[in-house]
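For this view, one protein chain was removed and the others were kept in their places.
Coming up: chain A.
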C-alpha cells in the first residue's frame, strides 16, 4: 500500500503541486485565474520554453548546453540589427538567426564529439565566445528603432510590423508565441515518442557505448542534438526581439538558468526521471505561475528566486530519491 502511494506521488506529485499552486493563487487573488492572466503567463514562458526544449534535447543525448542563453542574446541583437541597421527583408531576418543557432550547435558538437571536451566545459567556453561576439557586434549598445550612432548619424531602419506580430500578435484570441510554443512542445514530444531520430537520441543518452555497439551513429546523433538545441535557442532569440520590439543586450543570460530550472523540474513530471519535453513544458509553466502569482501578491521580485530555487530542490529531491531506490 505504501509502495502504491509512493508510486502515485512520484508520478503525479509534480502535477498535483502545480494544481495546488494554481488553487492557492486563485483563492488569494480574484484576478489570477482569468483568461487574460493565464494567457499572459503562457506568453511570458513561451520564450524560455523554446530555450528549455533545446536544452532538453541536449540533455536527452546525455549532453549539456550552457551556451543556449548566449545564443538567445546573439540572435536577438542580430535580428534587430538586420532590420534597424540593414533594412533586410523579413524572410532573411527569420532565416539568418536560425543558421546562427545551428552554427553555434555545430561548434559545440565539434568541440564535444570530435575534440572530446566534456560537454559542460565545452559549452561554457562557447557561452563566453558567443556572448562576447554579441557584445562586440553591438559595441555594447541595445538596438532600437532609428537608434543614434556615436557619430551622430541615425540608423536607417525600424523593426518591421510583420516581425513584431510574431511576438505580440494574436490568433483567434490566443497570443501567437503561445501557439508556437504549444506546436513546438507537442511536435517535439511526438518526435521523441514516435520517430526514429527521437528514439536514437534517447538510446544514445541512455548508454552511448552500448548504443554505438548496437550500430548507432552516435556522433551524428549527438551533433544533431546540439544543432537542434542551438536552433531552438535561436527561435527564442527571435521571439524575444519580436516581443520587446528591440535588440536588448544580454537578453538571454537570465534565460539560461530559468530554462535549466524548467528542464530539471520537468524530470519529476509523470515520474519520468529523465529529460522530457512535456515535463519541461510543465516545469516552465510552474515557474511562470509562481513568478506571476507572487508578483500579484506583491512579493518582491528578488524574493521569488528563493521560491524558484526551493521548488527546484523539491522536484530534484523527488526525482533522485526515487532514482536511488530503483537503481538498475
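Here is the rule we use: a residue touches a chain if its C-beta (ideal position, glycine included) is under 8 Å from a C-beta of that chain, and two chains touch if they have at least 3 such contacts; residues count from 1.
In this text, contacts and distances are computed from a predicted model.
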item	value
Absent chain [UniProt protein name; select from "Cytochrome c-type biogenesis protein", "Cysteine-rich domain-containing protein", "Putative amino-acid import ATP-binding protein YxeO" or "Alpha-D-ribose 1-methylphosphonate 5-triphosphate synthase"]	"Alpha-D-ribose 1-methylphosphonate 5-triphosphate synthase"
Of A:121, A:171, A:186 or A:210, the residue in touch with the unshown chain	A:210
Touch criterion as defined above, residue of A:196, A:298 or A:324 at the omitted chain	A:196
Hidden partner interface residues of chain A, rising order	194-197, 199-200, 202-203, 206-207, 209-217, 219, 328
